[in-house]
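One structure is given below, encoded as structure tokens.
Just one protein chain is left out here, and the rest sit where they should.
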Amino acid sequence: MSSNHPHITPLKTYFAVFATLIVGTWLTYWVAYKDFGWLNTPVAMAIAIVKAGVVVLYFMHVKWQSKLTMMFAAGGFIWLFTLFAFTLQDYWTRDWMPIYK
Amino acid sequence: MSSTVATPAAEPRTNYLNVDYGWKSWVFSTDHKRIAIMYLITIAFMILVGGSFAILVRLELATPAGDLLQSETYNKIFTMHGVVMVFFFLIPGVPAVLGNFLVPIMIGAKDLAFPKINLLSYYVFLVGILLTLTAAAMGGIDTGWTFYTPYSSTYSNGQVALAAVAVFITGFSSILTGLNFVVTIHKMRAPGMTWFRMPLFIWAHYATSLIILLSTPVVAITIVLVALERLFHVGVFDPTYGGDPVLFQHMFWFYSHPAVYIMILPAMGVISELISAFSKKRVFGYPVVAFSSLAIAVIGFFVWGHHMFVTGQSTYAGVVFSVITMLVAVPSAIKVFNWVSTMYKGDVWMTTPMCFAIAFIGLFTVGGLTGIFLGTMGLDIHMHDTYFVVAHFHYVMVGGMVTAFWGGLHFWWPKMFGRMYPENMGRVSAAIIFIGFNMTFFPQFILGYMGMPRRYHFYPEEWQVLNLLSTAGATLLGIGYLLPMVYLPWSLKFGKVASKNPWGAKGLEWETDSPPTTFNFDKVPVVTEEAYAYPEGARHQPEAKVV
Amino acid sequence: MSSVDATGLAHHFEDLEQQREAATLGMWAFLVTEIMFFGGLFGAYVVYRTMYPEAWDNASNQLDVFLGAVNTTVLIGSSLTMALAVRCAAKGNNKQVAGFTFLTLLLGLVFLGVKVIEYKHKWDHHLMPGPHFELNGVVGGHEQIFFALYFAMTGMHAFHMIIGAGLMLWVIIKALRNDYTPQNHTHVEMIGLYWHFVDIVWIFLFPLLYLLGKHGHDIAGAATGGH
Partner (left out) sequence: MWKGIPLFPDSASTYSDAVDYFYLALVVISIFFTVLVAALVVVFAIRYRTRPGSAGAVQIHGSHGLEIFWTVVPLVIVMALFVWSTKIWFVVTRPPAHAEQYYVTGKQWMWKIQHPTGQREINTLHVPVGVPIQLRMISEDVIHSFFIPAFRVKRDVLPGRYSTMWFEATKAGTYHLFCAEYCGTKHSQMIGSVIVMEQADYELWLAGAAAGESPQAQGEKLFAASRCDTCHTGKPDARGPDFKGLWGKQVQLSDGSSVVFNEDYVRESILVPTAKTVAGFQQLMPTYAGQLGEDQILSLIAYLKSLSDPAQGGAKP
């Protein structure tokens, strides 16, 4: 925290975040029964990322915290993404090699 | 800096060693220096354990027929050798001993940010060791330190689940240490200690801690999955249920490649300190060396697939991992050249630590360059899982990290215990270690190219000569390692009393007492100059040569 | 020793602000390791899902979406009460801290209770991965891997909640002892961060585990549970 007097978030913000989360949850639920083809998962993930984002920013106060904390919070997710990316590049390119006649 | 003359005070000042007596004052201590000492003792014990296994391996391989040990026993022995050396000696080696002792002092802090967590990490480590030794006593494990599935999860008869739990627990110990370092380095620096005034040892530990935080949890969960699979046959890596054994390798190497930089980066930090102190010079290209640590840490994350070129990974993924592997060699090269340049026009004093530092540069260069052999795929097809790999990693791990560890231990020994070690003994053992090491591991490069696979209990007769040479070298190396284990403890009582700064070196640790007081400094130091600010024309003062 | 003075300052820090900043950074660094820890499981999930998409849809349809959605709501509610507890601590209102933390604990227990019901259902239907796994009469299908990951992920998540519940008890005790002041309540804040993190993990687990292969199914029928 940048100051010794902690940030006190207005109650209204908390309830707004809560409402967002609830709406998000039931939205994902409802959307899952619609057929978007391959888009189903991206849509669900987009909603989840928004939900996680508001939790991190408001409930976890990252919005009011030092740059350093933000970097750590973001760093974790970015690194996770690299783990996925570099693992999947193996699985996705496995049958590019025409070894099967 | 005040007097550097060694005057054994009539009434020794209180320091962290004599401030309290009794076993409780040690086992419940949250003083980072005492914890470092406890780590040191534990790790010294583990290198003896791991080294004894190594000697058994070498004795067995003196003859092509597996006549000394049963195949199963041999497999258990090299596995225990690898597990003990990697998880219980190499990874905690420099950070938990030298880092624990020095990180707070070097940045002018009273302690690490979370002293209780530091103590906890020691006990977690101890539990890990005890579980491993239990697993060894209950029949051992024979999976190799890499725990490849489905052998480890389905077919092995060893105590895999127990060993997995032990490794899991040990991982937490290193996470806790890394977390402590990151927060301490960010938040506890003394006034005036800006990032670019920090010693390179601190930069190296910062980079190392980031790797620990980001990679260790992944191996932890992987190991949990192996244990679950072993106990309940859940099928995550079991091909009979459609599991992919190669996935295990991805998850394992996502940790274990960065882990090799966990091992070498702190050692590189030590070398930067040693070269600078004994050349009386600022490290050449300080910011470049600092950033190269971070570069190694970051790039080192994306090369793990070079352990899997022939294991069923996609051909194209191999290309990606290979090119990044080539890139990660560059920052290491930069470091080597900067160390060498630091010596140029210095005032070079060949003490024991400096001997070790120079040995490190040579051995690490050979080890690193042979890493390039393995990183180029066309060659790795042939070299993978041969003794070439074994020689490569002993050159970087033993020739590199262990050599640096000895160098650092000698360098800071007077600071840690207030006594000098016997200098000539030190130089002799450094020479023995250097010769013994090369004799042990150089022949293995040739064996590897000839095609001798690793983890082999039997081997064709035409390779006996080289193997015998290696075994002979290992004996010499063992003697070289035993010497310091004798004369260092001896010096605790009989060594010359050390002054505050026996080497006339720069750095906050040399401005406080030897050994330091509990809170490291009488009053918080204020830093006004950059690291290694040796004056023009600096020379090693004759009076500083207490040895 | 890390002795602590009357204001709650440990000796090796300069002031409360430094201490608090260190704690916050330390907690975030810890959460980064947690991200990577669960990340390993998510990674395995992604790989296998690309390999066996049909099995994934099939297996996901065995889960009770309705219970999953209810549990998500419960957990989000507990995140709100936790945030409120931290807010009260920042104002030094210990009574309300205890109250809100108790609510959080309660909601956490509801979540775990529902999980037990779900696990019991899987157990009864031979959906525990292992040699006895069986789905629609098929033994040894790839669905088993889904369930192995389902149990590993939700199990790890539940394990984190159990630890969280222990921490809640601690907060309640400290709050009842009037320990928190506007200057020094880092303790609640840190535990709050942990609890929110556990919530975030679930935010991802819910769609990834429960909501696959649902299109083509009837949303109303789902409310009565999978099978």
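In order of appearance the chains are A, B and C, and numbering begins at 1 in each one.
Throughout what follows, a contact is a pair of C-beta atoms (placed from the backbone, for glycine too) under 8 Å apart; a residue touches a chain by one contact, two chains touch by 3 or more.
Because the structure is predicted, anything quoted here is derived from the model rather than measured.
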Among shown chains, those touching the left-out chain: A, B, C
Among B:R13, B:K116 or B:H382, the residue in touch with the chain that has been omitted: B:H382
Hidden-chain contact residue, picked from the options B:L294, B:V336 or B:A472: B:V336
Of B:Y459, B:Y481 or B:F521, the one touching the omitted chain in the full complex: B:Y459
Selected from B:G139, B:P191, B:P239 or B:P489 as touching the chain missing from the view: B:P239
Among B:L68, B:I446 or B:L468, residue touching the chain not depicted: B:I446
Footprint left on subunit A by the chain that the document does not show: 95, 97-101
Missing-chain contacts mapped onto subunit B: 66, 71-72, 75, 142-144, 148, 150-151, 154-156, 239-240, 242-246, 279-282, 284-288, 310-312, 315, 318-319, 322-323, 326-327, 329-330, 333-334, 336-338, 340-341, 343-350, 354, 358, 361-362, 365-366, 369-370, 372-373, 376-379, 381-382, 384-386, 446, 449-451, 453-460, 534-540, 542
Footprint left on subunit C by the chain that the document does not show: 52-55, 138, 140-142
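Note that only the chains that are shown with their structure count from here on.
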Arrangement of touching chains [line / ring / star / complete / other]: complete
Of A-B and B-C, whichever chain pair has more C-beta contact pairs: B-C
Interchain centroid distance [CA atoms averaged], subunit A/subunit C, Å: 15
Gap in Å, rounded to a whole number, between the CA centres of subunit C and subunit B: 36
Shared interface positions of subunit B, touching two or more other chains: 186, 214, 218, 247, 250
Shared interface positions of subunit C, touching two or more other chains: 21, 25, 29, 32, 36, 39-40, 43, 47, 51
Complex contact set, residues of subunit B against subunit C: 29-31, 109-111, 113-116, 175, 179-180, 182-184, 186-188, 213-218, 220-222, 224-225, 228-229, 232-236, 240-244, 247, 250-251, 519, 524
Contact set on subunit B toward subunit A in their complex: 186, 214, 218, 246-247, 250, 254, 301-302, 304-305, 313-317, 320-321
Interface residues, subunit C side, partner subunit B - complex: 1-2, 10-14, 18, 21-22, 25-26, 29-30, 32-34, 36-41, 43-44, 47-48, 51-52, 55, 129-131, 133, 140-142, 144-145, 147-149, 151-152, 156
